[in-house]
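One chain of protein is taken out of this complex; the other chains stay put.
Here is chain A:
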Amino acid sequence: MPQYETPLGAGPGAGGPLIRFDGVVKRFGDNTVLDHLDFTVAPGERVTLIGPSGSGKTTILRLLMTLEQVTDGVIWVGGEPLSHMPKGGRLVRANERHQRRVRRQIGMVFQQFNLFPNMTVRQNITEGPVHSLGVPRGEADRRAAELLEMVDLADKIDAHPTQLSGGQQQRVAIARALAMRPRILLLDEVTSALDPELVTGVLDVLRTVAETTDITMLLVTHEMQFARDVSHRVLMFDQGRIVEEGPPEQIFGDPREERTRAFLHAVLD
């Protein structure tokens, strides 16, 4: 097995949850978006976050990707702190170096794809593996071809992102994230910028990923049928707190909380 595939962060916490939010607070100015949030995600688990607009779903994923920093509390990944690092027996704020090492395990797919327009599809997919992980160029190219095969875009390997439809761009973005061999994949409303007829193709790819890998997924989606099919657990958020959680059949079929019911009623109509 190539060295970069070795599971990272397998330390004292291995065997426990892969992701742990421990009293996480996030404020923007005096707007408290997350207020002492606690939850865990097990290795291989696929968790869907639902909830009304502004309830903090995107913020949770962005904190995990280190695109935002916590105001208080600690985020743990694979038994290691991500937001912090140990120093002299205490946890202090993580520096860039520490975050780079821990977030190696995490990949993200964005709502607006965010492909690099100055690169071909192939370069988009190989740039991270080659330069962040040190994968040899030839191996990265082979892997890119395989991944493009999987997302059904093998013929677009030398195309530029601007020559692709939104759905194709998003499938490339998924391939790009997978090329980094993440243990954790974050998906934030990855189909909501797409024309309706392009949604199915992207969701099919994600179903394949869910069925054929043991990648842990955190997803935010309005595609309730998809969420039901692929997730092990659903977390219902409101105002930065978990209102209710459970297996998808229960949350979608027999929600206990009034707020969950109201929310589902609103989106399903």
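The rule is simple: contacts are C-beta pairs under 8 Å (C-beta built on N, C-alpha and C of every residue); 3 or more make two chains touch, one makes a residue touch a chain; residues count from 1.
One rule holds for everything that comes next: contacts and distances are computed from a predicted model.
*Asks:* From the list "Fe-S cluster assembly ATPase SufC", "dihydrouracil dehydrogenase (NAD(+))", "Sarcosine oxidase subunit delta" or "Amino acid ABC transporter permease", give the UniProt name belonging to the chain omitted from this structure.
*Replies:* Of the names offered in "Fe-S cluster assembly ATPase SufC", "dihydrouracil dehydrogenase (NAD(+))", "Sarcosine oxidase subunit delta" or "Amino acid ABC transporter permease", the absent chain's UniProt record gives "Amino acid ABC transporter permease".
*Asks:* In the full complex, which of A:G73, A:P161, A:G201 or A:G240 touches the chain missing from this view?
*Replies:* Among A:G73, A:P161, A:G201 or A:G240, only A:P161 touches the chain that is not shown.
*Asks:* Please identify which residue in A:E127, A:D204, A:D229 or A:E245 touches the non-displayed chain.
*Replies:* Checking each option in A:E127, A:D204, A:D229 or A:E245, the one touching the absent chain turns out to be A:E127.
*Asks:* Could you tell me which of A:V24, A:M180 or A:L219 touches the chain that is not displayed?
*Replies:* A:M180
*Asks:* Given that one chain is not shown, which residue among A:N114, A:T213 or A:Q239 touches it?
*Replies:* Of the listed residues, the one touching the omitted chain is A:N114.
*Asks:* List every residue of chain A that touches the chain not included in the displayed model.
*Replies:* 65-67, 100, 103-104, 106-108, 110, 112, 114-119, 127-128, 131-133, 160-163, 176-177, 180
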